[in-house]
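Just one protein chain is left out here, and the rest sit where they should.
Up next, chain A:
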Amino acid sequence: MINLTTLTISKARKALDAKEFSAVDLASAYLAEIEKKNKELNAYLEVYDDVLDQAKIADEMLAKGESFPLLGIPLAIKDNILIKGRKASSASKILENYVASYDATVIAKLKKQGAVFLGRTNMDEFAMGGSTENSAFGTTRNPHDASRVAGGSSGGSIAAVAANLALGALGTDTGGSVREPASFCGIVGMKPTYGRVSRYGLMAMGSSLDCIGPVAKNIEDAKIIYQAIFGHDVLDSTTILDDLKNLEPITYHLKAKVIGVPWDLVNGEGIDAKVKENFMQSIKKLESLGFKIKDINLKNLDAALAVYYIIMPAEASTNLARFDGVRYGLHQDGKNLLEDYMFSKGTGFGKEVRRRILLGTYVLSHGYYDAYYGKAHNVRNTLKQEFMKAFADVDLIATPTAPFIAWKIGEKNDPLSVYLADIFTVTANIVGVPAISIPSGFSEVEGKKLPLGIQFMAPHGREDFLFEIGQEFEKLQKASL
């Protein structure tokens, strides 16, 4: 029996290379666990029927003496990332039976390493939401308390890893969709620098914000997945050139050991007292590591969420125009082509998606463009400059990942109250910096221990800072348990 609870990618790598167990053994162990738990958690929308065949191929590669960091490692993939010949629905009725005709670049990279894909995971429809309650195929439940949300939009990928239904996963993060659920489920979720990971083959939501990011049990595993997927891609011209050589060496240490905290925002309204208490404890731990904590006052930080909820729907409404029932996906027949469009979109898109498309159409429409979209861009640019300035004085910026712990399924009915969950995470997407959520302990609510997370943001291109602080923080966390 393989102990999945304590297993990590790096441990599995050693065991697979040492032939302690085979890729087929490992995949079988995960399939058995999925069989047991997925019905309740609803983390996977589909478990592939060829998992063992994939694992056999990995075993053949292993037998030939090949080894890659992810060879034979069972992974879960968010349902908005294309794998050739497999369904990809973005948890939407409009793409319920859509079959991808090519591999996303991240998938091609994982295939090259011989990773094993277990299945596609649940999410908020088209990644719009923070709880997977907007999935057309049911909500994903939190493995720590099944009456609560797992977070979202990458809730399925995160719940799968947290409940040992996968060893690692890919999620996507447009405003916190990897980090917030990671915080709710007590694992590591990372959003790389904008453009660091190719989005070729990812269904677009907010094109100036979207990032694919690793989901893992610990920092080391997150780093392994990140290193497998990052890099320039000619098929995605928004990817940044690999200028890592020009950065200071990767083994570099956080220069002054200064962490900035925007106390104004952390002490603001609407932040759960438990979250604040846990954050203060984390800050004390960081001080004990020798970090100096510096109050940073970013003038326009509190406008970030408003900026986000203008730019994101504007871009989403444009991106989602392509789903019209003409070339693929759901088609509802009407009297004429216009009716085909109206009916296909009307029945294919869920409520939140329709809401954001209308919102985006509004802020882009004549007469409102300057007041909303144009202004949001100006504020965004100013925020970027404020961040660059802040990073001249601090190595990292820390905040809680989410302003509250995982809520009860169905508890938040009003869309705006769910949007407020993104208050700490959207900024990294708006300014394009890398950010990570790391487990920072638990809070007991109604007899259940519910996880909390701390978020670190680093300057553009400095994912290495995040891994470094992550590893140190992880050690402290372990010691305090």
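Note that a contact is a pair of C-beta atoms (placed from the backbone, for glycine too) under 8 Å apart; a residue touches a chain by one contact, two chains touch by 3 or more; residues count from 1.
Rule of thumb we're sticking to: contacts and distances are computed from a predicted model.
S.K.: For the complex's missing chain, which UniProt name, "Peptide ABC transporter ATP-binding protein", "Carboxyltransferase domain-containing protein", "Aspartyl/glutamyl-tRNA(Asn/Gln) amidotransferase subunit C" or "DNA replication and repair protein RecF"?
M.R.: Result for the unshown chain: "Aspartyl/glutamyl-tRNA(Asn/Gln) amidotransferase subunit C".
S.K.: Using the document's definition of touch, tell me which of A:Lys78, A:Lys109 or A:His460 contacts the absent chain.
M.R.: Spelled out, the listed residue whose C-beta touches the missing chain is A:His460.
S.K.: Identify the residue among A:Tyr44, A:Tyr309, A:Phe424 or A:Phe456 that touches the chain left out of the display.
M.R.: A:Tyr309
S.K.: In the full complex, which of A:Thr238, A:Asn267 or A:Asn297 touches the chain missing from this view?
M.R.: Final answer for the missing-chain contact: A:Thr238.
S.K.: For chain A, which residues touch the unseen chain?
M.R.: 84-85, 97-103, 195, 234-235, 237-238, 240, 300, 303, 306-307, 309-310, 317, 321, 324-329, 331, 336-338, 340-343, 345-347, 349, 351, 354-355, 357-359, 361-363, 365, 371-372, 375-376, 378-382, 384-385, 414-416, 419, 460
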